[in-house]
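A protein chain is absent from this complex, but the other protein chains hold their places.
Coming up: chain A.
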Amino acid sequence: MKRKIKRIVEKPWFSSIIWILILIALWEVGAVVVSNTKRVPENILPHLHQILGAALSGKTVTADMTATQAVLSSAGLTLFRALLGFFLGAVIGFLFALLMKLSGVIEKMLFPYLMLIQLIPVLGLAPIVLAITGDINVSRVVIASILSFYPVATNTLAGFKSVEKEKYDLMFIYAAKPYYIYTKVLIPAALPYFFTGLKIAAPMAVTASILVDTLQGDGGLGCLLSQSLKHAMSIYVFWLIVFFSAFVGIIISKIIGWIEYGVSPWKRRA
């Protein structure tokens, strides 16, 4: 009996369930405390069942859509921009890492600026990007890619730098051309780091996309979110978006994890 319990406790899903339960409990405690406080607007911490109810309710929040329909119909546009920006950022991030690895001078010149770009708040960055690109949709994609590329670039560069001196010595003994050193040693060695960068970047691209939606109103989750926050529609739409984007972030990270697993057979057997 004891051993059976122990087996269940050691299952990976067990800890996930425990965590979800703890989170729900904490949330509900918070919601009770908040609802007992007077003069607090209803958008702060509603009960989970209220949010769930809003998600399932058939009541329309806009002219012709329920809350869930509204969220899902806006999500497409936002996620499309996020994904596009993410892919661009990943590719550029990888290329930048390669460039910085190829030349120490470039690394010294480039790296401080890359960090600087990260330090500018997205809302400050947005008007600058908009002024440069001249198109709000393009600039939304560009911002998602700017946020994605930094974790990809830094992690991939760390991957390149993780290669031990002996591996270079070995390649030297074999008089390997730089092309082979990159394709046979450095890039495969950096791959796990690259994927770590992707996993960090993906949720950032999604949240950034939602944020930059709010800059101009022409659809997208961010627009819906700000309307909800301004009480132009049910406040529960806001909460649905919060949960939806968290869910999307988790799913994307999972998918990246599966892709990594798929392209790294050596990680499956060890």
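Operating definition for what follows: a residue touches a chain if its C-beta (ideal position, glycine included) is under 8 Å from a C-beta of that chain, and two chains touch if they have at least 3 such contacts; residues count from 1.
By definition in this document, contacts and distances are computed from a predicted model.
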Identity of the absent chain, which is to be given by its UniProt protein name, from "ATP synthase epsilon chain", "Sulfonate ABC transporter ATP-binding protein", "Cytochrome bc1 complex Rieske iron-sulfur subunit" or "Ferredoxin-NADP reductase": "Sulfonate ABC transporter ATP-binding protein"
Among A:W13, A:Y113 or A:W266, choose the residue that contacts the chain missing from this document, as touch is defined above. A:W266
Among A:L45, A:M65, A:A158 or A:A176, which one touches the chain that has been omitted from the display? A:A176
Kindly state which of the options A:G53, A:P188 or A:G219 is in contact with the chain not pictured. A:P188
Which parts of chain A are in contact with the chain that was left out? 164, 166-167, 169-177, 180, 184-185, 188-189, 191, 264-266, 269-270
